[in-house]
Structure formats: C-alpha cells, structure tokens
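All protein chains but one are shown at their positions in the complex.
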Amino acid sequence: MRLFAGCEMSLQATEPCPTVAMLRPRSGLAQWLASESYHFDPPLRPTEYVDSYGNLCQRFTIQPGALRIRWSAIVETDDVIAVAPQALATPVGALPDDALQFLLQSRYCPSDKMTAQAQQIAGGFAPGYAQVEAIRAWIHRTIAYQYGVSNETTDAIDTLNANAGVCRDFSHVGISLCRALRIPARMVVGYLYQLDPMDLHAWFEAYLDGRWYTFDATQNEPRAGRIVVAYGRDAADVAFISNYGALTTTALNAWVQLDNGQGLAGAG
Amino acid sequence: MRLFAGCEMSLQATEPCPTVAMLRPRSGLAQWLASESYHFDPPLRPTEYVDSYGNLCQRFTIQPGALRIRWSAIVETDDVIAVAPQALATPVGALPDDALQFLLQSRYCPSDKMTAQAQQIAGGFAPGYAQVEAIRAWIHRTIAYQYGVSNETTDAIDTLNANAGVCRDFSHVGISLCRALRIPARMVVGYLYQLDPMDLHAWFEAYLDGRWYTFDATQNEPRAGRIVVAYGRDAADVAFISNYGALTTTALNAWVQLDNGQGLAGAG
Amino acid sequence: MRLFAGCEMSLQATEPCPTVAMLRPRSGLAQWLASESYHFDPPLRPTEYVDSYGNLCQRFTIQPGALRIRWSAIVETDDVIAVAPQALATPVGALPDDALQFLLQSRYCPSDKMTAQAQQIAGGFAPGYAQVEAIRAWIHRTIAYQYGVSNETTDAIDTLNANAGVCRDFSHVGISLCRALRIPARMVVGYLYQLDPMDLHAWFEAYLDGRWYTFDATQNEPRAGRIVVAYGRDAADVAFISNYGALTTTALNAWVQLDNGQGLAGAG
Partner (left out) sequence: MRLFAGCEMSLQATEPCPTVAMLRPRSGLAQWLASESYHFDPPLRPTEYVDSYGNLCQRFTIQPGALRIRWSAIVETDDVIAVAPQALATPVGALPDDALQFLLQSRYCPSDKMTAQAQQIAGGFAPGYAQVEAIRAWIHRTIAYQYGVSNETTDAIDTLNANAGVCRDFSHVGISLCRALRIPARMVVGYLYQLDPMDLHAWFEAYLDGRWYTFDATQNEPRAGRIVVAYGRDAADVAFISNYGALTTTALNAWVQLDNGQGLAGAG
C-alpha cells in the first residue's frame, strides 16, 4: 500500500524553547519512505540524532513567536498485517537480548503492580498471541474511548481506574498487561490509514515466537496501513514533541491518504 | 584507591527461573578492574550482553533448588570525588544527544508531576550544581533513612509521601527533582567504601557543565571510594537481579575493603 | 546554502543481484534534509539499516533486466567551511575513543607502509592542520587528475606510483598520509556544489583539535556546498552501490544546483 501521510503543527513559544521532535519515520523492515518533506516556517535548521531505540530525533530551538512544522511523506507499507493466533510466547530465557528491556516496568506502564489483573484477564489463555489478543480485546470492550479524561501524567493504572482514555492510554494498558505476563511489549506511535477520526496514533507490539506482532486496542480488528514513526518503552520515549520551555500547540492536523501518484507536491 | 569488593547471594528457586544479573562492573573512565571472580555454585555458564546503557548483563536460568552467586573484584577507583559548587547547568539545547534521555520521566521518577516541588526546594539557587546540591541536602535532611517502608513498587512520590526510604528511594527523589528542573540525572548502583551499614548501594549523577557529577543523599558529604556496577534511568534499568520466575534471596552479603595486596584469593 | 542535488543511475542485471546502496544522506550536524525522493523503476521495496559508521544502507535485490534509481533532495548545508591553519593535532592519548579506528590502516589506505613518504611531505610542518593542508596541497600539485588510470582495486600506493587518479584516489592518498602521521582521517562521499565536471564526489576529513575538518585534494581551495552521503575508513566502506551479482551501470547522472524554491517536483 502506498500512502501519502503527514502532519502540520502550529506552535507558539513565549521563550526560546529547546525541542526534540520525533516526526520523521525511518525506512526499515516495516516501511519504505519513497519521498519526504520536512518544512519549518519560519525556516530553521535542526540537527538530528538516533536514540537508543533507533528512532530519528530532530533537535532545534523554537524562538518566541509562532512556528509551523509540516512533515509529509509517501510511504510504502504492508497491505496486510501479520496475525498468528497460534503463536506461542517465547520463553524469557530464549528472548533475544534486545527484547529484554521491553519486559521492564516503565513510567506509564507499571507492570510490576498489574500481575493480578493480567492473570485475571488473560491467565486462562495459551501463553502467547492468544493472551495478547485477549488483553487487546478486553481493553477494546471495557475501556471507553474518550478524550479529556487523561493527560500527560496518566499511566496505565490511572486509565484502568478511570475506565476511559485515548489511543495512548489503551496502549499503556496493553503493554503493561503483556509485561506482567512476561511478554515483551513496546509502544509504537505513527499513522494509521482510515483511522477515524484521523489523528496521530499510538498502538503496541508484542514479541511472540521470534518476532514482533502489532496490536491496536482502539480497533475492532487487525488493520494494516500503518506508518511507524517511533518505538519505545512507553509514551515517555516517543513524544512527537518534547519541549523544554513554554510551548502551546495552537493547531494540529494529520492525514493519511492513498497516494495518487502525483508525488508530494501534488499529493496534498 | 584500590578496593577489594564483592557480594555473595544465596538464592532459592522453586521453578526454572530465567534471570538477568547485573553484578559485573565495566572498566571505564570511573574505574579499572584489576582482578575479578564470578562464581556460581552449583556451576552454571551464563551468557553476557551489553544493554543500551553500556552495562554488562549476565543471563542464565536458575534451576529449582539453591544457587549461590559470589562476585568479587579488586578495583582501582578515584581517591577524591569531583565537587564543583560553581558549575552551571548545561542548557538543554547544548546537551549531548545521549544525555537527553536522562531528562525523561521514568517508572520510579515521575518528574512530570514534581515540578512544583522541585521549584520549591531548589528554585532559589543558581541553575546547576547549587540546585542539585540543594536537592541532595534537602533529601538528606528531610527524609528518614529507614528500612521496611518502601518496596519494589515505591516511586519518588510514594517516598515523598512516606517521608522515609532507603538509598534507592533517596536516589529516585533526587533524580526526579533534577529532571523537573531540566537537569539530566541518572541512577547509579554499585559499592561505596565505608558505607555503614555495608550493603549494595545506589546513588545518582547529574549532568552539569559538560560532565556527570556524583550525588549521594544518604551521606553527609561527598565521598569517594565508589565502584559503579550499572547506570540507568532508574531502578527498573539496573536491578542487580531480574528474575522471571519465583526466586527467594535467602542471604546477601556485600563487602568493600582496602586491597591488602594479596589478590582475590588472599583478599577475603 | 540550500541545494537541490541528486543522481540517476541506470543499471542492468543479468541475474538476481543482491545489492546494498548508500545513496541516502542522513540529517545531522553537517546538513539538514528538507525534502527527499528515492525512486525505483520498475518499483521495488528496499529495507534499510544503519551501518557501524552511522550510514544509512538500502538493501534490495535487482531482478534481471534494467533498473533505474533516482535519488534527489533539497538539503540545507553550510555556506562556509571551517578552516583552522593553527589547529594542532590532538595527541593520540587524548583522542575520543571512536576516532581511534580512523588511525588504522585499511584496504585502500595502507598507511603502515607510508610513514617515510608522509614524513617527507609534511614532516616539516607543525603537527596538525598545517600538516594535513601540506598533504592536501602536495596531492593537488603533484598527482594528475585523470580518469581511466585507476580502478576499483587501486590503493593509495598504486596511485602514488601511477601519479594520477580521480577524487577517490586523491582521498585515499590523503587519508593514508594523515594516518601515517597519527592523525585520524576518514573518507567522505557525497556531492559538491559547482564541482566541475559534476559527478558523485569523494574527499576526506581529518580529526584535529577536537573536531573533524574537511580537506579536498581535487580543489584549489576550501569549498563549501557539500552534502555528505557516507563516512568510512576508505572506499570499501562507502561504495554507492555494492552488488553481489553481475551488474552494469549503463548511465549515471548527478547534479547539484541552488534550490529554486519550487520543491523537489519543480527543482529538476
């Protein structure tokens, strides 16, 4: 599937504001960036580095006043998403070294406090994909998708208590419950074709039987058309914008369309 | 200073228990390992990998029954510890890329909720070393050093509420308050010569004016004689033992002595 | 300086040909990619990884027949290039760890055999920038820029013997002579604005007084307007195309222009 995706942010700073943005996906196994444009108005020149998860991070300082950021790309991504109901959990002793960090508790995923709940929801299923799918379905069924209930400090237990949240919160609950069952799970932020309402999105992946599988508790069923912007342990690692100074988002618009073959210029 | 340090753990498993240990320090800028011994009884053969912080991690599966682990080393470490009351904070925009991760909130350091408290404690000091020292001194003065109040799920806010904790908890509070002031801070676990009572220890480091400085809220004043075993964002990253199965620690003994020149065999 | 640069290659394979391409620059300290397009005709979907030098590498298999690859981008790069005639060599003992590998002899830079020559050319200059500039100027003055003398197996000693070569060969000689003087030096491949005749280009960098400086023995004087595609020890590390099967390049066209403000679509 060839998608034209992007976002446009209008930001307002009242002081010089050092910022780390994670808006540029990497080409990799999951996707191929055929064209890309990353524009600042007024112009500025970021630097870029790779974090410990392999994500591209753009660093720049926003000057007082308005800044508009527009990122867009044409991306080749998978038409179908892998689903493997029979896949068994990889025993912890056989996990690859770099999957082990995704078993650990983290800021928004205090899995160390959630073992009982994880057992209750998924303990009756075969260890592996069936458990993760049981968790995903339970979240989708049980927790209300609702804006305004959660904020930047909300963790998975807060969401369970509120019984409501958004994609970020759903992911944190899913990740926490997987880790409580000793299944490595990681946060993914990016784009989903035909997400409704369209927005920047978050979901999670679980490591099972030798590879990562995608799970999205906001959706009824497995859906492809995903563009991965960043991976991390939870939302602390993968904020689209981390600002170290006062910064207001005055507008945010995201889009994902089938590519119409006219390139970035014609696409929008 | 040439130290003979080590620990001995007696563990008891009731099921095969995949385990990741972080007991082996790395030689580096902070220290030089002159001799080392890492012994398992009954014998087993671990593998080892380097995590994303550069720590050495030993992987092995503990079989049901008893396991005794004994690690010891003779380590060259600094005689004096750097203290720089005038050092200013490095502005976020000028931090090295790999220090940025230590500004982020983490499992036991929910710095995103602690800005007001950080301002209250250290807001009146010059941004930099003076603030971190104000935080360290405040913790030392205010929070009671007490066993049994905290456990593995206790985060920095829990510790502030309880007003009591141990070295791990003190470190989490210090790290959280630094990050809330936009000063990168990281957890350190290791050994401290003449720690009283002797035990495995934890402290923190803050990145100021181009380098990391050591702070230890459990101590009256800056103390050298430290052996670093591992660095991380907080205790989730640097557990001495992470076990994925039921495991009981039946005995734990740690020691740090001046090396008597007889090597590992004669040292104990 | 805002440049529109790119290349177009026509390739012909007679068998399925696994290929690693290094055509996509990274945003970093040296440059910022504002827009980019990477096109294959017929279409194919590469994967991408980062090599040990931080370069982006695209992997794909070319099917028998013709393949056209077209990469282009709009890149912000420096208007002026750093020149520091007084900069001293960093003593080997004070080099950063990751610069040490650029002291080692490598396939096309057998610096272990070139100490006498390096001393002869640059021994009379102050250790540092003056030596590297003496080397660069000597190459520019002495070695004829000439196509057809060298090929893919030509190393720096071959070039000294032939007394002729192209940008790749000039770089290998420069790198080898620097290393022979214990100055870290690395190969750079990329684009240079107003290179005449226009082509994909190669030059080298030397590590002096705490940073990397650019040197280009094909040019009369320091010139900015550079886009870095990849860094390595020598040409073995940074081939634009590494093919593991029979592959013919039937056409190659490269360009660098000042951006006309119309974006990638209008730029060409």
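To keep things simple, chains are lettered A, B and C as they appear, and every chain counts its residues starting from 1.
Criterion: contacts are C-beta pairs under 8 Å (C-beta built on N, C-alpha and C of every residue); 3 or more make two chains touch, one makes a residue touch a chain.
Model, not experiment: these values are computed from the prediction.
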item	value
Chain not shown, its touching partners among those shown	B, C
Residue of B:Gln58, B:Thr90 or B:Ser106 touching the missing chain in the full complex	B:Gln58
Among B:Ala34, B:Ala164 or B:Leu247, the residue in touch with the chain that has been omitted	B:Ala34
Residue among C:Ser52, C:Gln86 or C:Asn220 touching the omitted chain	C:Ser52
Residue of C:Thr61, C:Gln146, C:Thr249 or C:Gln262 touching the missing chain in the full complex	C:Thr61
Contacts of chain C with the absent chain, listed as residue ranges	16, 18, 20, 49, 51-53, 57, 59, 61, 91-93, 97-98, 100-101, 103-107, 109-110, 112-113, 152-153, 182, 236-237, 242, 244
Touching residues (missing chain, whole complex) on chain B	24, 26-29, 32-39, 45-50, 54, 56, 58, 76, 263-266
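Keep this in mind: only the chains that are shown with their structure count from here on.
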item	value
Copy-to-copy rotation for chain A and chain B - C-alpha atoms, rounded to a multiple of 5°	180
Equivalent interface positions on chain A and chain C, same or different at half	same
Chain whose averaged C-alpha position falls nearest the assembly-wide average	A
Length of the line joining the C-alpha centres of chain A and chain B, rounded to whole Å	31
Mean-CA-position distance for chain C and chain A (Å)	36
Multi-partner residues of chain A (each touching 2 or more other chains)	49
